[in-house]
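One chain of protein is taken out of this complex; the other chains stay put.
What follows is chain A.
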Amino acid sequence: MQVRNSFKLALLKQMLLGFQLSAVSSNSMSVPERKNAIKLSADAAMVFARGSTRWTRGLVAGLSENSNNEDLLRGILGKKYERLSLPCRSSWKIPRSRKILKRCLGLCSRRKKATATQHDVKSGSTLARRLVKKRIQVLKKLLPGGESMAGFSLLDQTLDYAVSLKAQVDIMRRLLKISKASNLNK
């Protein structure tokens, strides 16, 4: 799964806008302030490029907690800021999906027991289920807005988020490369 070029382009544009708005180039900023502005620009740009989904709303909610971030967030997101800040209507995914998810993920490990198992038959599947449960808890903390997600939505949003994050990293790497190159030409 990959992002479209239009996504990357939008990300880059909004990130640069963020740099301009927060005046990262001005000497009046301290190093930590500048780094925060860059990170905030990168995240807000990623949200802008992706549009409305659960993790982007979660991310906006998280970033908005710091009132200092509001101006830059509004500057980059524009009209989208209000829309993304609206309370999320609960997902149509039924609560049972959590059970189905756990059963399925446990089941997958149980099927594999025939091939590779270090544990005895009985504890194998329970251990697998416990591991899966543990990892889902970790995942919920890593994913913006993940605490309110469960089951299918959690996995679906994780995939979406991972792909978007990768694109963010790619764009930042390229920007760094271009910036270095242009610096050398001075």
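Here are a few things to note about the model shown:
Methods note: contacts are C-beta pairs under 8 Å (C-beta built on N, C-alpha and C of every residue); 3 or more make two chains touch, one makes a residue touch a chain; residues count from 1.
Methods note: contacts and distances are computed from a predicted model.
For the chain that is left out, the UniProt protein name among "ER membrane protein complex subunit 1", "AP-1 complex subunit gamma", "Calcineurin B homologous protein 3" or "BHLH domain-containing protein" is "BHLH domain-containing protein".
One chain is missing from the display, and on chain A it is touched by residues 1, 9, 12-13, 16, 19-20, 24-27, 31, 34-35, 38-39, 42, 90, 92-97, 100-101, 103-105, 107-109, 112, 128, 131-132, 135-136, 138-139, 142-143, 151-152, 155-156, 158-159, 161-163, 165-166, 168-169, 172-173, 175-176, 178-180, 182-183, 186.
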